[in-house]
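Everything on this sheet refers to the single structure shown next.
Only a single protein chain was left out; the remaining protein chains are all shown in position.
For chain A:
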Amino acid sequence: MNWRLWIPLALFAGFLALSAYQLNQPKDEFVESRMVGRQLPYFDLAPAMPNQPGLASAQFTDGTPRLLNVFASWCLPCIAEAPQLERLQREGAEIVGVAIRDRPADVARFLAQNGNPYSAIGSDDLSALQLELGSSGVPETFVIDGKGMIRYQHIGDIRAGDVPMLLGKLREARQ
């Protein structure tokens, strides 16, 4: 019998195996930003609440690495990550915030309830900066070095186990 007759069947079996393998791979729900490794885009956001400065890209070029936390008062995982942000701040991280689609009164209430680790918070009512950063949800946290370059993106809420990693990324950004 001609062995070549089996080639199509073998190819089909190979295709099935590939499909089965790919279908069993966990789906990656996260859309990673392509802006990591690039300079922050220009922006100048109004303060998200009274008594707290707003946020502008010019503030990032003073040599201090920062965490840029994208959050919102209406975002439930942001409540979960609030204690970790406070811990990061206690460990010496400078944290600035961008409040997405939020009202000043709601931001103030959220911070009164969950703590305020931010040195400045900009208001992004149209998700404009969020789109510029390649961020696709709240919360997300970017590590920005002292020259305004985006060094790292953390997607989702910061868990206790992520704190040392983020502090490490900030140390790396200092060099």
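The rule is simple: a contact is a pair of C-beta atoms (placed from the backbone, for glycine too) under 8 Å apart; a residue touches a chain by one contact, two chains touch by 3 or more; residues count from 1.
Here is the rule we go by: contacts and distances are computed from a predicted model.
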| item | value |
| --- | --- |
| Listed names "Cytochrome c-type biogenesis protein", "Multisubunit sodium/proton antiporter, MrpC subunit", "Glutamyl-tRNA(Gln) amidotransferase subunit A" or "Sulfate adenylyltransferase subunit 2", matching UniProt entry of the absent chain | "Cytochrome c-type biogenesis protein" |
| Which of A:Ala58, A:Leu131 or A:Ala160 contacts the chain that the document leaves out | A:Leu131 |
| Chain A, residues in touch with the chain not shown (by the definition above) | 29, 31-35, 72, 74-76, 100-103, 106, 125-128, 130-134, 136-137 |
